[in-house]
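Accompanying notes for the structure given below.
All protein chains of the complex are present and in place, except for one that has been dropped.
Right, subunit A next:
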Amino acid sequence: ISNFYPWDPELMSQDLLFRGRVKQPARAKATIDVIEQLNHFLWDHGDIAFGPLGMLLQENFNLGEKKKSRKNKMVMNTEWLLRDLNGYQPKGCPWAHLSTRQRRFSLLGGTVLGEEVENLLGGLLHEELETRWKRLLLDEASTGGALGWVPGAKPHHGQLVYPTGRAHDQLNFQKVKLSPTNEPQALGDPSHILLRGPVRQVVTRTIQGEALVAVRSDHHCALWKLEHRGPPEPLQVLEMEKEATGISLSPHLPGELAVCTRSGAVCLWSPQHGLQQIHKDPETFVFKDPSSWRWADFTAHPRVLTVADRTGLRFADARAPSDCGELLFRVGAEASCQRGERVLLAQYLGTPDPLPLSPTLHLVCTQFSLYLLDERLPLVPLLKWNHGLLSPPLLAQLLPPPYPEAPLPLLLGGLGGHLRMLHLSGSGRTPQLAAPPQSLPSLIDSLPGFPVLEPHGQQLLQERLRAPLTGLAAVVPPGCPSPTMLLFQLSAAGDVFYQRLWLQPDTSSESAGSPSTDHPSAVSWKPRAVACCRRWLKTLLQVPPTLPSWTPPTFSQHHLRWLKEENKGKVQEGLRAAMAEGRLLLQGDLAPLPPSDPPPAHEPFGTEDKLSERLEASWERKGAIWWDGQRDGSRLPRKRQSREKRRTQLSSSFSSVRSTSDFSDVNSPLPHPPKTPSPLHRMSETSQSLELSQELWVKNIPRERRQTLRDYLAVLPSPDSGNCSIPQFQNPSSQSLSTSEPGKCSVPCSQNPRTQTLFSPLPESYSAFYSQNPNSQSLYSQNPNSQSLYSPEPAFNSVFHSQNSSIQKLPSRHTPSLAGSQPLRKKPRMGF
């Protein structure tokens, strides 16, 4: 069962740590690379970093606006300085050109600018990076796991409850049918509830016939009751000021919960009786530890809870909340703990069903070991085992025995996907390990079972399978002829995998070297599982990749400042909006695009036509007459020449715009948005030149075209904005172009060698941007609203949507299985 959305592993240690040459890896210490990060930050979020300072200095600097008055001598013009800076200055290059102006400015302002940013931002950034690094090492939010199993009314039916979605905010209820022999089947699509926060923990419990689901988010906890028919019924929601760190459902009383938060408070909560605080202590129990993580669970007595922090476990009595309860476990000598050992997970192992084990057992997991404690015999663990997991063990589950009098499987899951299984036995007496502990195959172990993919796909698959394990739910289907166990695993990417384990008779004593025991890690795939996995993989590979989280800056102040005054605000707004949303800056975010205009190409043709006219005339011996006629027609020959020159320049710039829009006809849609917003450069340049050239050209419009121009101008937004200049109307042939079918003119365009060369320096993405808009021309002629020119965006969106819908059409529910068969040992064997 999987949910497809692009998933990327977010932060990795490589992103945060100093990557210098480490001489002795054994002695290496984690060094957070603040300088690199600060560097990135200044590049990516220069507006935040320097904005406030710029605002302070704004009064004294003039950023190239027209000089208003010469009175204020305190104002410095930075136009030239900015112009100097505009050239690409390679970072750290000693030979980079440094003008005197730059030198002077950096000597005067460098210290102030540098220190401010360093002092104010550096500290904050360091703090943030440290938090991120700690979270990367130990993501305590997912303690307890977010996958729950609710058995249904019929013995082989049930529901899986788990979050999906990019923000883990969609809570899914997936009905599943188990089969004693076949693969489990997902029944229909999951029903879901959209929550307002990420789901961190899902707890399920069926007591006295009532199936309950409790969910912990960062600042909310909620309780649902599951009916056999109909949607889940919400019972109550609790809002917390401080972050909630743990929730557990009482195994004794239906609807009673224990909730704890970072404030150190532990409350008993039930929809009937409300909240009752039974413990509050911001300090840790045994010794001082900075962690504010707390955890609460129940004990064999319904009114007594256990409260855990990183240093130990303590009883808290709901009947006498003020009393400081006895310690059940403490990180210290009694449990012979190691240096730096801390409690990561605590769990009450008793359930309402009469178990072969005493209902007074508690599990405590640290980063090194697993402890079993009896609440009647506090402080001295009954059992200690070094689990050897290389990721924090944040998930644990004790299962009922697969058959009467069999040892109970205890599962332990690390955040990195590592799984351990222990077998506990000891009816009513001291629990013992009944067989050697086992390591179960993790998700990444199933990689060899997938077909070989091309490198990109392989990497995608690997990343997906390596996603942190955020939920674990094991089910022992009742009434199976040969006892099996189904193990559902939820990954942070939102996939739910399962593997089935069969109980196998113990053969190790006779045939220790038999192949079955020597190669249990070989993944066995059933044909159905293979088909399932292939489907899953196919869908996975079709998911559009996520945008890179970081793109290099692509524009400079120099270009922006030339934009017209009224557009500035819009540009800034657009920039801010794009930055706030963390997406790519699109054309639509900025000022309206100067109308992309028809014909660049007829210009050269025009002159050529003149030449052919003249040739024709001279052929007919009318050359002198033609010449005279030409001379009469030209009124300002000299000035015209210079203008002509300019016109060719301009037209060349138009032609680039034009040719790209023509590219739409070539019909080469690219599914990805442009990576570099280089159109911005181009756009501002063209708008600038357009604006300059407009008045000149309007005068030269032939009379018969003027009416058309007037018509267009009437429809366009205020003509004084300057941006809707329509230079193409100067050209006699433009009229025919806009009416004729676009394909006709596009052919010579793209074939024209001049436009080709002009076009080639532009990044491909530029053309891709426009190519999304196959109708730009017709749109323009039908609806000459400047907004319609921004159709690239909606057109792009529609492409995106269609991709989405194609994803939805694909089968979205799969049950890829890791049908790894690990032998369970039947005969309890003792070890030490």
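As a convention for this text, a contact is a pair of C-beta atoms (placed from the backbone, for glycine too) under 8 Å apart; a residue touches a chain by one contact, two chains touch by 3 or more; residues count from 1.
As a convention for this text, contacts and distances are computed from a predicted model.
Asks: Select, from "Creatine kinase U-type, mitochondrial", "Fructose-bisphosphate aldolase C", "Cytosolic 5'-nucleotidase 1A" or "TATA-box binding protein associated factor, RNA polymerase I subunit A", the UniProt-recorded name of the complex's unshown chain.
Replies: "TATA-box binding protein associated factor, RNA polymerase I subunit A"
Asks: Looking at the whole complex, which of A:Val75, A:Leu136 or A:Leu187 touches the chain that is not displayed?
Replies: For the chain that is not drawn, the touching residue is A:Leu136.
Asks: Considering the complete complex, identify which of A:Met76, A:Val112, A:Val380 or A:Leu615 is in touch with the unshown chain.
Replies: Of these options, the touching residue for the absent chain is A:Val380.
Asks: Would you mind spotting which of A:Gly51, A:Pro155, A:Pro282 or A:Pro436 touches the chain that isn't drawn?
Replies: A:Pro436
Asks: Could you tell which one of A:Asn39, A:Gln277 or A:Gln338 touches the chain left off the display?
Replies: In the full complex, the listed residue that touches the missing chain is A:Gln338.
Asks: Mind pulling the subunit A residues that touch the left-out chain?
Replies: 12-14, 17-19, 21-22, 24-30, 136-138, 208-209, 251-254, 273, 287-289, 291, 300-303, 310, 319, 326, 334, 338-342, 350, 352, 354, 358-360, 367-368, 376-380, 386, 388, 390-392, 416, 420, 436-439, 508, 512-513, 517-521, 823, 830-832
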